[in-house]
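Here is chain A:
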Amino acid sequence: MTTTTGPHPTRRLILQGAASVALIGLGNLPFAAGPARAAANDKYPEEAFKQKSEADAIKALYGKTAEPSDKVKLDAPEIAENGGVVPVSVTTTLDKVTSISFFVAENPFALAASYKIPDGTIPGVANRLKMAKTTNVVAIVEADGKLFSATKEVKVTVGGCGG
Partner candidate 1 sequence: MKRSCLLAILFASTVALPSAHAATEADYKAAYAAAEAASKEAAGMRNQWTVTVSALAAARKAADGGDFDRAIAAAKEAEALAKASIFQATTEKEAWKAMEIR
Partner candidate 2 sequence: MASSIRVRANANGDITEVQALIQHPMDTGLVKDAKGELIPAHFIQELKFECNGKDVFVANWGTAVSKDPYVKFSFKGAKKGDDLKISWTDNKGGSDTTTAKIS
């Protein structure tokens, strides 16, 4: 199986070049990634993504624990059609939401994605995640400084002859 990204295998090479140009050339513009990332709480949470267990990842990301809440609605399939692409989404009726994160408990690294929800953005997100095997998926909503969670099991079976 090829690992190139389809019909334009050179694209990534070109993009890498463009990236360094962008960092040098656009550093003084307000939207540049550099200055925005300088804020401590706005940095890519590298440590949290390195944690193996869900509990450690939550601790590294938030420094506190979450309590289950029926105001967090987590939607994921019962049986994933393919563990490589599992549609997962979350919505919530909680107020003052500042972030939403997804953890896949049985993955090698539990934290899958973490989203910042600025003022004015609806607290809800849909994305597609990889799951190594049958696992609990945990969504955490950070609202008014507290953490609320919802958990759902997704059955993952590996491929064969089908489709």
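A quick word on the picks: all candidates are chains of the complex that A comes from, given by their letters.
In this text, contacts are C-beta pairs under 8 Å (C-beta built on N, C-alpha and C of every residue); 3 or more make two chains touch, one makes a residue touch a chain; residues count from 1.
What you are looking at is a predicted structure, and each value in this text was computed from that prediction instead of being measured.
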Problem - Pick from 1 or 2, the complex member that touches chain A - result: 2
Practice task
Please name which positions on chain A make contact with candidate 2 in the complex.
Solution key: 1, 3, 5-6, 8, 11-12, 14-16, 18-20, 22, 30-31, 33, 36, 44-45, 49, 84-86, 89, 104, 107-109, 111-118, 120-122, 124-131
